[in-house]
Structure formats: structure tokens, C-alpha cells
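The complex appears here minus one protein chain, its other protein chains still in place.
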Amino acid sequence: MQHTWDFATIFQNWEVLWVGLKGTVVMFLVTVVLGLSGGLVVGMGRYAQNSALRWPATAFVEIFRNTPVLVQIIWFYYAFPILTGIEVNPFLAAVLGISLNTMAFSAEIYRAGIQSIEPGQWEAGKAIGMTYGQTLRRIIMPVAIKRILPALTNRGIEVFKMSTLASVVAYVETLNQAKLIADLNFNPIESYTAVALIFFVVLYPVVQATYALERTLRKSD
Amino acid sequence: MVEWNFLAVLSDIDLLLLGLGNTLVVTALALAFGIPLGLFLALSRLSTIRPLSVGSAFIIEFFRTTPPLVQLFWFFFALPILIDVRMTPFIAAIVTFSIQSSAFFAEVFRGGILSIDKGQWEGAKAIGMTYGQSLRRIVLPQAVKRMIPAFMERSIELLKTTTLVSTVAYADLMFQANDLAQKTFRPLEVYTVVAVIYFLLIFTFSQISIAVEHRLARSGESTVR
Partner (left out) sequence: MTEIVRIENLHKSFGPLEVLKGIDLTVDSGETVVLLGSSGSGKSTLLRCVNFMETPSEGQVSLHGELVGSENNGGMQYRERELCKLRTRIGMVFQHFNLFPHMTVLGNVMEGQVTVLGRSKPEAEDKARQQLERVGLADKAEEYPARLSGGQKQRVAIARALAMDPDVMLFDEVTSALDPELVGEVLKTMRQLAEEGMTMLVVTHELGFAYHVANRVLFLHEGTILEQGEPQKVLKDPETTRMREFLEGHSLFKLPD
């Protein structure tokens, strides 16, 4: 069978796709901010001396790292409302699933970053009279952030890709809209190819920048 | 207060176990195809033949930067129109996850091969080995040992990603859960049980992976990510 590629219908339906793109961007921004900042809090909890902080943080990380994110989204959509009586719409379910998952993964990145700093740095901070918080903020974090930047960027890339999973609970994002276009115009080839290309065009430069960043950091370290 | 009632789930647990079996089958087959394909892509990318290395770099980056769900939809809905094959959810799942994971495995292989000291290639070359012999006998045996932790991590990610096949109606654990939740009107219990099953499975694999990594670290083998 010979297929004639025809992207015209995609362009005719650009408004449908545009709504989806906005949905993707909103989902990405909300989950990446919540996930990476929340992960810092959890990561500190994982590193805390106090076991009342350490244990819950550890349990949280293990639970959300060791279950698939799709299961988490679906659970928040169908099971969580029954458990809590809180109404959950597709947006909230996806935000909860993706950001909690990202918190767990990024917590481990922060923890590894902090642990990669030589103990001598902590001691030096202490020796000049700094508190734990001061040492962390002024001495440890600036170096640790630099070391974990590539891993965090990679996480960000994963979060962007994960946003497509929100379509499973019918949140309006790019893939969801592409499916709509495909079903209405009988052009799944062009529709899904278009989505793939959109993600590739957005993420490819980011990936290349990450590689470049890794190379520069390796040289400066 | 919510009343938990696991009876409905437990009486139909065989449905979930069937799904679990299918999840493992898809994961195993995707690994079986994805790892050799990943090695092939890595060697092509490392090749000095320019079109080969550029082409495989493109494939690797394309499948790493596009969402797996989009890939799955493409193979399931678009490919059959393009090449006129009868596509089943099972085949779409195997094709998608083999290629998707091979892109990631390729980078693991490449990192492992590049981490081997140049002197090893030279030592092999100097006793008259061909490229293939050097790779098979000298470089890969050393590289693979370093790649094991990254391999296990990728395999666990793959296992998690296979939940996506439920969206094209392949009867994996996730799909069976959706099915059972609708049938029993007990989504809370069904999805919680399924989450626990996934957790136990993945947690066990993770712990094994960590143990292996520690053993390798103790034996002085550095690992690559």
C-alpha cells in the first residue's frame, strides 16, 4: 500500500493542536516546579539526622520510585477521591502523579549531590563558626548544584515526556488532541508523527545542551 | 470513613496474576530484542563510517526525546496503515519497547565501551586481533561488567514503562486492573492492590540491583551510568 503523506489536515486543525500544546506546557511547568522543589525538601529529609524526618522521607522515595507513574496517576484519579472524599479532576490527578514521582526521583539526585561533597567541606564550614544551615547554603549547595545540574536537566526532560501520560485520564494535552484529530480526520500517521516531531524538536536542543553542559562541568571539576 | 473491602479483588486475583504474567512477558521480550539492538546502535554510533554513526545517533536521540506513549500510538495506529501489516496490541508493545529501550541501552553500551582504556584496544591490536575480535574478547567482557548497574536500572524503567500497553488494550497488569475496577466497582482496592504488586516487584528488582552494584563496587569495578 502506498501512503501519500498529507500534513494539510494537521495545519487545518492547528487550533485543536494549539490547545493541546498549551495543556502540555502548563502540565510541564507545574509538575517540574513542584517536583524539583519538593524533591529538595524530601532529599533534605532523607539526609536528616532526625529519624522522624528520615523515615517518612525514605518511605516516600521508595514508594514513588518503585511504582510506575501511570499507576500513580490512575490511583490518584480513581482511588484517591474515594479514600479522601476530595474531588480530583484529570489535571489534578496528573499533577499529583507526575510531581510526586518527580519529587522522589529528584530527592535522590539532591541526596547524591550533597553526599558527593567531601566531609572536609562540612568541617571547614563548622570550623569558621557556621551553623548547619549556613554551611549547607553557602558551602555545600553551590558545589552540589553544579554537580547535579546534568541529572536535574535529564529529570526535566523526563517530566516533559511524562506529560503525555495525562492523556490517559483525558487531560487535554498534545497527544490527547492529536488522537482527536486522528480520529476525526482518519490520519493517524500524520497526527502521531506530528506529535513525535514536536517533542523531538523541543527536546533535541535541550539534550544537546545537557551534553555540552556535562562536558563543561567535567572539565571545570 | 472509608471501608476497605478487598474481598472482590482477592476473589479475582487470578485476573491480576494473568496481567502480571503478560507484563513480565512484554518486559522480557523487549529486553531480549532491545539489548542486542542497543549494542548494534552503539557500535554504529561509535563507527568511523559517518553515515552510519549519524544515522544511529539520530535514531537513538529520536527515541530518547519522544514520549514512549506517542511511540506506542504511532506503532499501533499509524504503522499498520503505512506498511499494511496486521497490528496487534502485543506486537505494537514489543516493537515499541524494544526500540525505545534499545535507544537507552545503546547509550549504556556506548558509555561502557568508551570507559575502557584505549590501551586495551592497542594491546589487542598489537597481537593481531581484528576490530571484532578485540571487541568480543577484550573490550566487551570488561565493559559489560561495568554496565551491569545501569543495565538493571534501565530494565526496571522498562518494566514500569510497559504499563503504557494498557492504553492500546493489551492485557497487562494495568489493563487487568482497569478491567477489574470497572467490574467490581472497587477502584480503591483494585488500584491499591495493583500498586502494591508493582511495588513489590520493582522494589525486589531494585534491591537486587543495589546489592549487585555494591558487590561490583567492592571488587573495585567502577560503574558507568
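Letters A and B mark the chains in the order given here, with residues in each chain numbered from 1 onward.
In the analysis below, a residue touches a chain if its C-beta (ideal position, glycine included) is under 8 Å from a C-beta of that chain, and two chains touch if they have at least 3 such contacts.
In this text, all values refer to a predicted model and were calculated from it rather than measured experimentally.
Although it is not drawn here, the omitted chain touches the following shown chains in the complete assembly: B.
Among B:Ala8, B:Leu24 or B:Met129, only B:Met129 touches the chain that is left out of the view.
From the set B:Ser53, B:Thr88, B:Gln120 or B:Ser206, the residue in touch with the chain omitted from the display is B:Gln120, counting the whole complex.
One chain of the complex is left out; on subunit B, the residues touching it are 117, 119-120, 122-131, 133, 137-138, 141-142, 145, 220.
Just so it is clear, only the chains that are shown with their structure count from here on.
By the touch criterion given at the top, residues 1, 3, 62-63, 65-72, 74-75, 78-79, 82-83, 157, 161-165, 167-168, 175, 178-179, 182, 188-189, 191-193, 195-196, 199-200, 203-204, 207 of subunit A touch subunit B in their complex.
Touching subunit A in their complex are the following residues of subunit B: 2, 61-62, 64-71, 73-74, 77-78, 81-84, 159-161, 163-164, 166-167, 174, 177-178, 181, 187-188, 190-192, 194-195, 198-199, 202-203, 206.
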